[in-house]
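Of the protein chains in this complex, one is absent; all others appear in place.
Going in written order, the chains are labelled A and B, and every chain counts its residues from 1.
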Amino acid sequence: MLDRDFRDIIAGLGLTAAGSAAAIYAAAHYSVGTVTRMGPGMMPVSLGVILAAFGLAIAAPAFFRRGETVPLNLRPLIVLTIAILTFALMIEPVGLIAAVFSTTVIATLAESRVSLGKALILGAAMSLLTWTIFIAGLGLPIRSFGWPF
Amino acid sequence: MKTLLLATIAATLSATVAFAQDKFPSGPVTIIVPYGTGGSTDLTARPLAIELEKIWGQPVVIVNKPGAGSMIGTTEMTQAEPDGQTLLINTAAITTAPAIQKDLQFDPETDVTPISLLITSPYVLVGGAKVESDDFSGFLEEAKGRSMFMGTAGPGSSSHFMSELVIEAADLPADVVHFSGGGEAQTNLMGGHADTYISTTASVMPYVNDGRVKALAVLAPERFELLPDVQSSGEAGVSGVDINGWVALFGPGGMDPALVEQISADFAEAMASDTMKEQLKQNYAVAGDLSPEEFKEIYLRDMKTWKDLAAKRGIGQ
Partner (left out) sequence: MELLSNLALGLQTAITPSNLLYCFAGVFLGTFVGVIPGVGPLAAISMLFPITFYLDPTAALIMLAGIYYGTTYGGSTASILLNIPGATSAAVTCLDGYPMAQQGRAGVALFMTTIASFVGGSFGIIVLSLFSPLIAEYALTFGPAEYFALMVLGLVAASTIANASPSKGLSMVVFGMLIATVGTDSQSGIGRFTFGSMSLLEGFGISAMAMGLFGVGEILSSVGATRNAKIDSDSAKLRNMLPTREDWGRSWMPGVRGSSIGAFFGALPGTGPSIAAFMAYAVEKRISKTPERFGQGALEGVVAPETANNAADQTAFIPTLTLGIPGSATMALMLGALMIHGIQPGPTLIVQQPSLFWGLVMSFWIGNLLLLILNLPLIGIWVRLLLIPYHYLYPAILIFLCIGAYSVRANPADVLVILGFGVLGYAMRLANLPAAPLLLGFVLGPLVEMQFRRAMVLARGDLTSLLERPIAGSVLVLSAIMLIWTIAGSIIRHRRQFSDAVNPTEVGG
């Protein structure tokens, strides 16, 4: 138990920050216009302001109540981010097979439950499966193999 | 020693260039279509690709790269080698987009080689349910009395620019209202929510033939041979709006003129096929018969027209 509900405080203030930033940026860069002749800035500015207000409405009461700790799991977040980045960076230069294989193997590292051997097998199986479905089956215009050099 | 090396390199390079010219296409040709699968440009490119495969004996691959008013696919084309293996089929959007998009990552004058005008037709002004007149002279009269709403396919689209051009040339007190694409614009015409829409024959004639919208004018000095019953803007005394809509072929900047000639000739052959003739007939359009140089002039002229108009009427500000 925490003496304040930090989860809602952080969430609320985060929304307030996001809303304010959007509103300020939009107000500075796009013309706002009037209600009946709205410019491109009107919606972002008003939505940003409303979001900021809601953020405060979420955060304010949270200062006055107890809260619980939130379990933050960093390992899956980091590993899976790397896995998805790998896919995005590899898919065009090296093609589907290598991209799928690497992404799968990296993704299994988010937990300690899959041994390396099984991860490699899973990677190979996924490469084969996705190749069959997307390239052989649906004719998706992606290279199977690529060599960027 | 140094000169010898340079000479060798120069010789090798020129040999490669000569080789490339003789041997076009040296492998599969990619045609980028900067619109979605199944769109009208895609439907032109795909049968053309089938014809070109017959002519070239090489696979011709259509790659759809939609987005940013055709500029995503166009940008990708400009980054390819100017060897003819990567080409682009685009509409007049390639001339309107640079007039309003400030973040282009290429120079539309030097990074694009206009190769061939494939399909062309005049722009047609169509009227919706609330428009009473049946021709352009009547419409001009009507529009002076009742301020019209000119629907467009979106800000910066050619329908938008053409509408602004007509407002300017005919001195109409009209308002422009932007819809998301020509289909939605014409639905709003049918429902009487907006009054006019301007686009190529291919996109308006289906609805005109259904009797849902009426063709008020072809925007040209004289009547269009395929639509002899529709009054021309020139006849009604309005000039300066005679820009044509088109679908054309482009390559990356700096292509060899001889290669451009060859590709242009091959496409002309493909355009002369029965499939393409049938498509032209359906779309009330004609095949382009300009040399690459002549087309380049049109490309540069149109781009300038839109740029000036955008500045004058505050489009994209």
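One rule holds for everything that comes next: a residue touches a chain if its C-beta (ideal position, glycine included) is under 8 Å from a C-beta of that chain, and two chains touch if they have at least 3 such contacts.
Fair warning: this is a prediction, and the values are worked out from it, not measured in the lab.
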| item | value |
| --- | --- |
| Touching partners, among the displayed chains, of the absent chain | A, B |
| Which of B:Ile31, B:Leu140 or B:Ala194 contacts the chain that the document leaves out | B:Ala194 |
| Omitted-chain contact residue, chosen from B:Glu109, B:Glu222 or B:Glu278 | B:Glu278 |
| Those residues of subunit A which, in the complete complex, touch the missing chain | 7-8, 10-11, 14-15, 18-19, 22, 25-26, 30, 35-40, 43-44, 47-48, 50-51, 54-55, 57-58, 65, 70-73, 75-77, 80-81, 83-85, 87-89, 91-92, 96, 100, 103-104, 107-108, 110-111, 113-114, 122, 126, 129-130, 134, 138-142 |
| Missing-partner contacts on subunit B, residue numbers | 36-40, 42-43, 46-47, 50, 62-69, 71-72, 75, 100-101, 103, 105, 149, 154-156, 175, 177-180, 183-184, 186-188, 190-194, 206-207, 209-210, 212, 278-279, 282, 315-316 |
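Here, only the chains that are shown with their structure count from here on.
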| item | value |
| --- | --- |
| Approximate Å spacing (C-alpha centroids) for the pair subunit A, subunit B | 38 |
